[in-house]
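Below is one structure, written out as structure tokens; the observations come after it.
Removed from the display is one protein chain of the complex; every other protein chain stays in position.
Letters are used for the chains, namely A, B, C, D and E, taken in the order the chains are written, and counting of residues starts over at 1 for each.
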């Protein structure tokens, strides 16, 4: 029995709340159970130096955690003067995942920054960030489309969503919360598109190594879970913005 | 007429939502109109070096803004590698203000850190932080009292709340939003206790200098406004925690 | 009786020595008793990015303390790798205070940086910095006027000076030295112009909150004190440069 | 045909040169073709704070590149003042991979730091670092065993090695050099033990998403390649130290 | 003819003013012409980690320049966030030079920090710092002797002073000011003891290389110059403290 009493293939309750920021061009408060991430997409009329005069745009992401998003207060990264390796690793993953479904040429020479700030953490913050970040990015492009700047469908070629899976007490399970994650033997994150293509796979043995068969079980769970998340994204963006 | 069509002595709609963080010992989401600040109070069983073995505790505050809390996205301080002078100035003010009503001896050798993170900004973030931070601090002490660690009333000697006032188009007004604040001739912040004592005054001429009479008008507005905020704090903490 | 045996409205001996730097366009060594601050005004033919091509200039200030300006040696900020919140707060205050009497349009697209370096500290360094910084700034503009670059009187519209006041042992007193400042119940800094307009007010309760009446007493002391300082500034700049 | 004219399952020439550092307790210069990494293992009689008095030791890794290891000179990280996200990500991966085969209890309360410094880069530096880092770590433990500090076999439970695979021009290939890596559609890194257990999997779509079947091809290549690398490690450590 | 019209072996006017700091245990304002350096010696009852429980003390130095000590304003190192290589090099030189005449065992487990802050620069700041720093250090030890902490003569074994020499327009000259220094072909700094022993030599060809004979001429100038400086130090410390 999982600590949360969920079935091995049952995700936590997921919600995607759009339009939560007064200022951002697109925004989404994503909740996977007690994990809450505020995603905002900000449009800027500039690109990184390596894209100057290329006609191509850029999508990037930044990730942060409020100091008391966690069970023990963590030191504020702004105060310690640098972002941890974990933070940098996660924001690079989010950025790569979102760019995987974006046509940077169609975006034009502009940058969209997706900020994913963890308001409350209970495991799975990086996969929640990708799933919610996509919605914020979509709404930013809808905002741009409404102003005649781009064709949204030309820029966003597919959905992208992500989920964590793991092996806990010998069993493959989906969407681990913090408690389960802390004791899991294997931890894996999957990022896939709406059409089922794989964008990113990360699997780590926390204790004993895992086998190819076990990894196959995790991937099967992830495929089903991500398909469900993509449906939720579609339902969310089909509704009018609040 | 003020841009918000409010009367000169009318504050924005203020709400104080307690118990918003699953992890923090005390928390409060404070809203002054479109300014939203998440305040969490975190208890730690340690004190700064200068208080080691003194028997006294410490209350401190940290302040931050999500990058897109503002109209234009601001650079993430964790990424730029240092906190701005403005951030440091504000968090020092919040800490001093809260300590003004705390008996550090009665707290015992522990530290409470009040994190004030601006989710959305529309002027008055520092005064909202103080007002909401007090509620988070209070709830942290209630949490401690429930565990027999302190007597809450011995530690918190009074309420403390804060409001901004300013002179805009020649008129003294209270609780300026961003639009009004940007063009105000004089900007002042007041921090006062429940019994009406003054804890902190900061007044700045943004354009022409101001007179003692004008400053008196601002203080009169502030006294009435803060009295109202203290009433709201009392009502909020009288209710059971959600 | 004050520790310094001064009357409650008696300032320390104040001197303003001009022309103390061989290199700076304007300079002033200001002494308030044992508090000594070297102020230099440096002209540069550039402006901050936000003023590029605006036709307007900028006046800014930087503040520092020699490591052994104080009773205990303090760590050198250049060595610790960052300026403290206190330093940033003070230099922002000095800059705002000086700009309050400057016509940036009349200055033209140039920057004047007023460096205030505390050679020896005994309380009141920020107010001494403003008072002496004004003289350095004035002499920089006189230097520019002599070269036909500006009309000094068009750029500097008024005098500006500052003083600290406080409530010590229940009595309102002016110009606190370090000993008195350390034990004062309330500490306040006032910045005013030659015509008596208020530019900046900062009042802080170090112990018990203070009342509006007490604050009024501090302001009365400050008005008289600053009027005296402005007279000293006038006398100083009326003399020929050494 | 691959740019290097290798068959799709052919690795570059790999060498593992032991005992290359006069000072380090263990060292290995690993070459995968033109990728050369110097790995040193350094023993220290201390552990990170979170392991103090736990009786357990720690194995960690650091990664760096000489500025001109690459085709274009890169800025020295010591000079820019921080390690890039890529560097932090890689050194975390190396550390996790090595710890996967180490019994930290049997190591005792000591730390071994494996430094992997890229002398020359031509793709696959992180997988070369893991493969060579294992040999350096092994020799450090042999050094300790010779001094009666540990039983090497009790500490190192298995071999660990790593290889990169990718999809290039539609074909699954192993051990990509820089040229091939730059244009590959999918890039994956595999870390496995001597007994074939999986320690870490990282797969990234650089262009179009990849399918589960494609990923299976990459894993098959990796399993064979890593088995070969483990044989080379065994041969290398079977020989007497030079 | 030198720009300053001095003879090749003529130093600038040198003064050593003691007791200039109210707080420091020892202090000296040293002037070599228009080069003015404030030296303070601060006693602290602690030592660097490598001397803990060794019974030995430490003497160290820090060096800084006020931003407008120079002809063009230089960026404040506290603001740029790091000390330049030049600053670090100079303060290491000053520390080594002072330690050369100190018996660290006789000092006991304490640290003296000599801060050398350049108030105004006109060439030769490092050699002025050593010459004046010695006097501040001496007075700190006299202060300690007066309190029975050390025997000054047991701690300070000799005098130490320093001078710069150079080859300018083909001629060996002593004590170059900024103008002469900027165009000199060779620049050298000498640190010697009261008994004529050499503590440190640094010679640099700024343009063409120099010969051993030329270097001999510089050393001869330096020996005479430093002998004169030591006499001035003796005279200065023979007088009662002001």
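Basically, a contact is a pair of C-beta atoms (placed from the backbone, for glycine too) under 8 Å apart; a residue touches a chain by one contact, two chains touch by 3 or more.
Predicted model only: the values in this text are computed from it and were never measured.
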item: Which displayed chains the unshown chain touches; value: D, E
item: Listed residues E:19, E:108 or E:203, member touching the removed chain; value: E:203
item: Candidates D:16, D:69 or D:130 - the one touching the absent chain; value: D:69
item: From D:44, D:153, D:171 or D:231, residue that would touch the chain that is not displayed; value: D:44
item: Hidden partner chain, touching residue among D:89, D:122, D:139 or D:214; value: D:122
item: Chain D residues that touch the omitted chain in the full complex; value: 21-24, 27, 34, 38, 40, 42, 44, 62, 64, 66-71, 73, 76-79, 81-83, 87, 113, 115, 117, 119-120, 122
item: Interface residues of chain E (partner: the chain not displayed); value: 82, 84-86, 88-89, 91-92, 96, 100, 188, 192-193, 195-205, 208-212, 215, 219, 223
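To be clear about the criterion, only the chains that are shown with their structure count from here on.
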item: Gap in Å, rounded to a whole number, between the CA centres of chain E and chain A; value: 59
item: Gap in Å, rounded to a whole number, between the CA centres of chain D and chain A; value: 29
item: Contacts with 2+ other chains: residues of chain B; value: 81-82
item: Category of the chain touch graph - line, ring, star, complete, other; value: line
